[in-house]
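Take a look at the structure below.
The complex appears here minus one protein chain, its other protein chains still in place.
A, B and C are the chain letters, set down in written order, and residue numbers restart from 1 in every chain.
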Amino acid sequence: MEIRVEAAPFDPGEILSAFTARQTHAGAVVSFTGLTRDLGGTLQKMEIEHYPGMTEKALTDIASEALTRWGLEDILILHRHGALHPQEPIMMVATAARHRKGAFEAADFLMDYLKSRAPFWKKEVTSDSAAWVNAKDDDETALTRWQ
Amino acid sequence: MEIRVEAAPFDPGEILSAFTARQTHAGAVVSFTGLTRDLGGTLQKMEIEHYPGMTEKALTDIASEALTRWGLEDILILHRHGALHPQEPIMMVATAARHRKGAFEAADFLMDYLKSRAPFWKKEVTSDSAAWVNAKDDDETALTRWQ
Amino acid sequence: MKRDVLYFAWVRERIGEGRETIESDAATAADLIEELRQRGPNYEAAFADITALRVAYDQELTELSAALGETQEVAFFPPMTGG
Partner (left out) sequence: MKRDVLYFAWVRERIGEGRETIESDAATAADLIEELRQRGPNYEAAFADITALRVAYDQELTELSAALGETQEVAFFPPMTGG
């Protein structure tokens, strides 16, 4: 299990290569990469604030739950903080399992929990405004799928 | 949309890097990589036969359906044929969408269809036997999810 | 008419070749199988259990009972195991 919270940009491909190469019993690897979307070409940057200490703890808890629930071989969560440019990768999760069903479901689960249970806050900065992104009711509702 | 059927080994990370880098409007990229599993340490190689011509056609049809159904930004399918070693990547799909739900569902859909609608056949070769892998009833049943 | 008939995986192995050209007036793949069975024990072995077989006409999956019509290429193979 690998949990990384960092400011530096990352290449999802490099992360996936290393993650896949270290598997010894997995038959299926799923990755999810979130990219900063440029909403109509006005976004200058996305600023991501987080709660150091709690972030790592929350991500570790979520990953541990997925690991047990789907009997996974491995999990990786990487989330950036600080200033991001449009179309840059914000975060990534990867899951490795014996079979594809577990790998898919666990990655989907990790994303749902990460969206509304990990202490990150996004602020969108354009040339003339800066606004905190509102949480979506949908994201909260998505969690009920896993209960 | 990119469809590749090839004998050469590939690095899933390299494929994901290029796929992610070429997205201009996507907020979510999902990848699935299938690895050759070594069943109890006896597998020497996996031989994959396919039906040249029909393979590309079937994969293109499946990808086109997913592209329309989920309004995706992009799709990649790469599938190897020939002889593969244990833990080598066999195949990969990647989907790019505005939101995570579409990217996840489409990748899941592609895998279900690819398993039982694309003309590939696997043969497992150990030191003392060579046996064609049987199709699983589960794989056929999985398709009903999408109808 | 003349058609290319293709075999894959264990169907190919049992018959002993992957492709041949066959002159036949069979109306469907099922009829064609009946004709092929007359060709010898290798064909009989390949077509012993047709419920285990899949067929494609001109590279499109179809049913054994579908009309061949102008189909140029008929392929027989076991259920697919890709992915």
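What we mean here is this: contacts are C-beta pairs under 8 Å (C-beta built on N, C-alpha and C of every residue); 3 or more make two chains touch, one makes a residue touch a chain.
None of the values given here were measured: they were computed from a predicted structure.
Engineer: Name every shown chain in contact with the chain that has been left out of the document.
Structural biologist: Taking every chain of the complex into account, the missing one touches A.
Engineer: If the hidden chain were put back, which of A:30, A:84 or A:118 would touch it?
Structural biologist: Of the listed residues, the one touching the omitted chain is A:118.
Engineer: What is the set of chain A residues that contact the non-displayed chain in the whole complex?
Structural biologist: 34, 49-51, 53-54, 57-58, 79, 90-91, 111, 114-123, 132-135, 140
Following the convention adopted for this analysis, only the chains that are shown with their structure count from here on.
Engineer: For which pair of chains is the number of C-beta contacts greatest?
Structural biologist: Per chain pair, the contact count peaks at A-B.
Engineer: Using mean C-alpha positions as chain centres, tell me how far chain A is from chain C in Å, no decimals.
Structural biologist: 48
Engineer: Hunt down the residues of chain A that sit against at least two other chains at once, touch-wise.
Structural biologist: Chain A, residues with two or more chain partners: 100.
Engineer: Can you list the residues of chain C that touch 2 or more other chains?
Structural biologist: 83
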